[in-house]
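Note that one protein chain is taken out, while the other chains of the complex remain in position.
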Amino acid sequence: MAHGPKKILNDPRNVVEEMLEGLTLAYDGTVERLPGTDALVRTDLPDEKVALLIGGGSGHEPIFHGFLGKNMGDGAACGQVFAAPSPDTIVEAAKAVHRGRGILFLYGNYAGDNMNFDIAAELLEEDDGIDVRTVRVADDVAAAPPERAHDRRGIAGDVYAIKIAGGAAQELDTLDEVERVARKAVGNLRSMGVAVAAGSIPETGKLTFELADDEIEIGMGAHGEAGIAKQKITTADEIADQLMDKILADIELASGDEVALLINNLGATTMMEMLIVNRRIRKILDERGIKVHRTDVGTWLTVQEMAGFSVTLLKLDDELKHYLDMPARSLGLSNC
Amino acid sequence: MAHGPKKILNDPRNVVEEMLEGLTLAYDGTVERLPGTDALVRTDLPDEKVALLIGGGSGHEPIFHGFLGKNMGDGAACGQVFAAPSPDTIVEAAKAVHRGRGILFLYGNYAGDNMNFDIAAELLEEDDGIDVRTVRVADDVAAAPPERAHDRRGIAGDVYAIKIAGGAAQELDTLDEVERVARKAVGNLRSMGVAVAAGSIPETGKLTFELADDEIEIGMGAHGEAGIAKQKITTADEIADQLMDKILADIELASGDEVALLINNLGATTMMEMLIVNRRIRKILDERGIKVHRTDVGTWLTVQEMAGFSVTLLKLDDELKHYLDMPARSLGLSNC
Amino acid sequence: MSTELTNSQVNEMLQAVAQAVIDNVDVLTDADLATGDGDHGIGMRRGFEAVAETLQTAPDLSVEDAFKKTGMAIMSKTGGAAGAVFGTLFRGGAKAFAGHDTLNTVRFGEFLTLSGAAVAKRGGVEEGAKTMLDALAPAARAVSETQSDDLVEAFTAAETAARSGVEASKAMIATTGKARSLGERSIGHPDPGAISVLIILGAMRSYGASL
Partner (left out) sequence: MSTELTNSQVNEMLQAVAQAVIDNVDVLTDADLATGDGDHGIGMRRGFEAVAETLQTAPDLSVEDAFKKTGMAIMSKTGGAAGAVFGTLFRGGAKAFAGHDTLNTVRFGEFLTLSGAAVAKRGGVEEGAKTMLDALAPAARAVSETQSDDLVEAFTAAETAARSGVEASKAMIATTGKARSLGERSIGHPDPGAISVLIILGAMRSYGASL
């Protein structure tokens, strides 16, 4: 089993299958896996609702397949490690969550995801006449300048996007309305991360990038995509400053505005580090008079054993606050 | 800042202070830090209730200080990294949470914690006439044989113990009753872990133990305390078998009995690995007819950047189930 | 000199293609580690293992269906960008063979041209974006321009053009996919998907030459 970085696995080529088996069991009956597929669906779906389908590559657990439940995702299409799910998987998941009111596809903005979900959406509309809308999370400000914001990657902003869309899909009656709320949330999300050490794909056993012992990479993506620059490791305060500079330059936030603040562990970083970073972030926000409505610090969108974290700001209004704060229960995120 | 293993910090000697500042801010007003101390207290404590005080060394975030909130801990006494809090801190926290109905001290069973909390309890009883009861979590079956169960370390069983005691301290009127429920929970908890890689204390910058690239240590404690034996890394299934063998040999569980199952990430392990382990654990439990009432897989009691995980079983009855399932919200654990 | 492949030869050829991709998993992994997330090799292996299985159990497929089924197997098992684009490559051009029992140079050229168009549409890319299209599109042009009806010549033209495409991709700045983030730092590295196109066309050429 000495296969690249040390991990507790069985067959490295079978990790997604085994993970999905363990995940489905961990849902204790609230979620089922569609036989012969990598599609997961809530078992307690009400008869009539707008459906929220989420998904993406595996290896980022607990997102996405860990985010199913009441006021969260209704179903998930799961891909292999760092690989978007296939159209088949998406179509299966979509048909199973559909409850007559159309489906919102919500996922991170990557070429692979976009193509596979688009193919599935075309098939569902052509073959089954199901109304599908697509909202892509593209929150990573490091990934492209504002004028090419649609090219940005989806990173930990996914968490808030799913939380809000999940609430909206529970409460609102039409796909139009759910799409509108999800789109507003996504438009108000900005994130940026820093990488401290690489993760590896179990099947290749290879680290996805290289960093020297005294180096970090600011702005790196959630699959080890290149960031803005490698640099010598510096203090938590300086790193927080760098991330916040870029994020705050990208979104209009005036004194008195309210945000939700999420600090996401990419894998192996300690919560102690993230809390130390939070201290600085709050100082920066306080200085600008920006109010923090809620803070979430934890591990939601990982990149295998990568070390590093990202910071996400979501600009709030009353509607977004309402859906964000709705109670929810899932394997990877609960809220009360 | 190149100080031992790569971490995002400011002053390695000031990590607990900065972490507590960031933590308090992250609670968004629901928890305050008593000025000049490392004691944290809920700001929304009702006027009359049995108080639940938790605490221990820092460096295990989100436990303990991240577990404050309604139906969770009422206050926390925080120590330095891997060091029990001082009696002063505990006394301050205790006085601040006390609401006239006595205080339950609930913490992990370590010589340092025991001595410091005992000194505080004596002071509170002698100087202030406050009724203090102590329940220690001692769930690590690797740490001592059944006949010396009181010598066992407290590891991830803390999570369920705090969750249950938090619910009981909210609903039950007397310290006697809260103590009784907490003691029952603790008596029904069994855990065991495996270490894959070491963590480090920021101030020393040194890894707390050594493991070769192809070695793991079964039964290692939450501060790198020695386990049962170092061994060559093997499959997830075999490791799950080893842990479950020891746990199941230690607690009477008949077919039809119900348990709660918690898999806790010690830091840098991927959720994928833990879910793969869950798959096997469920097979083992199924074979014995043991029913899983709920599963929790996540990161609650960490040992800095250590890699590895632990498995916890809690044998349930209706009363424990009731308190375990109560909704709760805290920085590190929410339940709905 | 063979100018036509029968449907069972096409089936054999596509199995040889699958094997070639599977054999090159490490090459593709390393290429994707340099510019992307390192999963291109294992993704292509997953897809082409499914292709091999599909073709082995259905030796009697028409040429069109063999390409279609190949594309469908890739599309359903690969995942990621590669699943969509390589699935599209095989499916998107398959209608070039509709109503014909055999594969010849002209139809193969049409296949590649249609495939290239389908990929460009699906991926929202043009040539120069540093994708597999930078190997596929030149290969399609090379085959279309081939005067000879010798299939080995056609395959060789395709392979040669794809090889130049892989080379040319090194100088490109990626504007899509995971390599996009690298910006100018993507210069110097070939596109992994383009390498896959080269492997696929190379395996066709070898198969043709072995007849």
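Things worth noting here:
Labels for the chains are A, B and C, by order of writing; each one numbers its residues from 1.
FYI, a residue touches a chain if its C-beta (ideal position, glycine included) is under 8 Å from a C-beta of that chain, and two chains touch if they have at least 3 such contacts.
Everything quoted here is computed from the prediction, not taken from an experiment.
Considering the intact complex, the chain excluded from display touches B. Note on the undisplayed chain: of the listed residues B:Leu45, B:Ala149 or B:Ala226, the one touching it is B:Ala226. Here one chain is not drawn; of B:Tyr110, B:Tyr160, B:Trp300 or B:Tyr323, the residue touching it is B:Tyr110. Within the full complex, the residue among B:Ala143, B:Leu285 or B:Leu320 touching the omitted chain is B:Ala143. In the complete assembly, the contact with the undisplayed chain comes from B:Ala84, out of B:Met19, B:Val50, B:Leu68 or B:Ala84. Residues of subunit B that touch the chain left out of the display are 57, 79-88, 110-112, 115-116, 118-119, 143, 151, 153, 201, 203-204, 206, 208-209, 221, 223-227.
The criterion applied here is as follows: only the chains that are shown with their structure count from here on.
Arrangement of the chains shown, judged by which pairs touch: a linear chain-to-chain path with two open ends.
In subunit C, no position touches at least two other chains. Residue positions of subunit A touching 2 or more other chains: there are none.
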